[in-house]
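Take a look at this one; I'll ask things after.
Heads up, one of the protein chains got dropped from this complex, but the rest are sitting where they should.
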Amino acid sequence: MDRVLGFILNIGLLKDYGFRLVLGLQMTLTVVGLSCAMGFVLAFPICWLRMSRNMLLSYSAMGYTNLFRGTPLLCQLYLIYYGGGEFRPFFQETGIWWFFRDAYYCCILGFTLNTAAYQSEILRGAIQSIPKGQIEAARALGLHRGAILRHIIFPQAMLVAVRPLGNEVISVVKASAVAAVVTLLDLMGQTRFIFARTFDFSIYLYCALIYLAITETISRLVNAGEHRLSAHIRARAPADARQESRSTTVHRSTEVTPA
Amino acid sequence: MSWYTLLFGPNGWIGLLLNGAAVTVALALTTVPFGFGAGLLIAVMKLSKYRLLRGACAAYTTFFRGIPDLLALFIVYFGLQALIDKIGTWLGMDGHLEVSAFTAGVIALSVVVAAYSAEVWVASIAAVPPGQSEAALSLGLTPRQVFRKVVLPQLGRVALPGLGNIWMVLQKDTALISTLAVTDLLRAASEASRATTRPLVFYTAAALLYLAFSTVSVWGQSWLERRANRGYS
Partner (left out) sequence: MTTEFLRRATLGLGLAATLMAAPALAKDWKTVRIGMDATYPPFESVSPKGDIVGFEVDYAKELCSRMKVTCTFQNQDWDGIIPSLIANKFDVIISSMNITPKRKELVAFTDYYYSTAPVFVGLASNKSDDVSPAALKGKTIGTQSSTTFANYLEKLYKGSEVKLYPGGDEPQNDLKAGRLDYTVTDIIVGSTFVDKVGDGCCRIVAKIDRAANSDVFGPGVGAAVRKEDTDLLAMFNKAIAELDADGTFKKVAGKYFTVDIRGK
């Protein structure tokens, strides 16, 4: 009973299986890092389409974000991994089967598409938070679209987006634990593996502590980064600094935009 | 076999999928009162004057918001029953408290949702202008009365958008329960696809059903928000 309860951590376990946890951590960080970076790049065109005045483009981008934010990541992963297997003849013909054959790539693809949907909405919110007057003023001063985007919208929007984007990275770290169900040996996968060998429940608590360390580190980095980036604003409005949110790891804001 | 036969044929799997969908909805709905309720309780304790209590609540929310939901569900799911039985033995009870897989799922989800919603409740409590509480206190109400009669009735409206977000998270988190033991929508889809080796049909069907839930939820949420904000805008 005590072993399953496992609230007393078993140090010997780390000696035997610690390297596996390290391997798993490495895998988790790689997959999350790649997915978040590629998702970030992908988020810009999606956001741009979403804000386009062309209804067709705007609605298809909305359909994309609603699809990926309205369904569980696990379901998306199953669709890509097991569903992708059904397209093998097609993939083999087109020469991209190596990609879908590997759980590693399937996970990165799934996480990238998923986080791109969330990140594009974060960007959209950030861009919309910039007062219209600024853009009108810039236009009146004769700045062209590119210059407005580069010098007025982008710097301010990114500042607004830092915290939600940081939270999104934390969300992806947490959500990436589902990779284990499609055989990927990430941190969660290695933990399950070790548990299957040892039946020692305390390995799950070790795993939790490692995830906690990752998410706390990211959230502190985001806090520090935001603090630095917003120095010019704080200098002018010291009262606002106190209002800075103290909450650390925030879950995803997942509202789906109604059609 | 065509997708139509797989779903709606004589040995079609649509029944299992719909039952799974019902379980998913039931899981999410049953978790709401417990999860949000426990979250409010934690929020109130976080504002308590006892440091130990505040610290314990902070540790709780930090822990469960900082680890993967999948892992949290796993820890609660397996840790909980052992804990209940252990307490039962200490109290000298024979036998044990029966907890069904569904109930265990609800408890596990509630633990996670409580941690998330506590933050929303804390922010909502802070959003009620302090002047109101001060006025009520100066009228001679006890702090407890102030909370119950002045702050609490306003919380729902303020917290609604935040809780709505958590509801969306919760809906999708029910899918994680499928990796434990409950035949929810995703597990039903997974069982069907393994038995037929046709995953595409069933996972697509599941995704569409999840999408339907989230769409209905968005409508419901905006209706609730409109209703709650009558007289405010």
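Lettered A and B in written order, each chain numbered from 1.
The definition used in the following text is that a contact is a pair of C-beta atoms (placed from the backbone, for glycine too) under 8 Å apart; a residue touches a chain by one contact, two chains touch by 3 or more.
Just so it is clear, the structure is predicted and the values come from calculations on it, not from any experiment.
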item	value
Chains still shown that are in contact with the chain withheld from the display	A, B
Residue of B:13, B:116 or B:147 in touch with the missing chain, whole complex considered	B:13
Which of B:30, B:62, B:133 or B:215 contacts the chain that the document leaves out	B:30
Candidate in contact with the missing chain, chosen from B:56, B:87, B:127 or B:195	B:195
Contact residue for the chain not shown (choose from B:48, B:100 or B:229)	B:100
Option touching the unshown chain, where B:36, B:78, B:116 or B:167 are the choices	B:78
For chain B, residues in touch with the removed chain	11-16, 18-19, 22-23, 25-27, 29-30, 74, 77-78, 81-82, 85, 93-104, 106, 179-181, 183, 188, 190-197, 199
Positions on chain A contacted by the hidden chain, ascending	1, 3-4, 82, 85-86, 88, 92, 97, 101, 103, 181, 183, 192-193, 195-196, 199, 201
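Just so we're on the same page, only the chains that are shown with their structure count from here on.
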item	value
Interfacial residue positions of chain A with respect to chain B in the complex	1, 4-7, 66-67, 69-76, 78-79, 82-83, 85-86, 173-178, 181, 188, 191, 201, 204-205, 207-208, 211-212, 215-216, 247-258
Partner chain A, residues of chain B touching it in the complex	62-63, 65-72, 74-75, 78-79, 82-83, 85-86, 116, 119, 123, 161, 164-166, 168-169, 172-176, 178-179, 186, 189-190, 193, 198-200, 203-204, 206-207, 210-211, 213-215, 217-219, 221-222
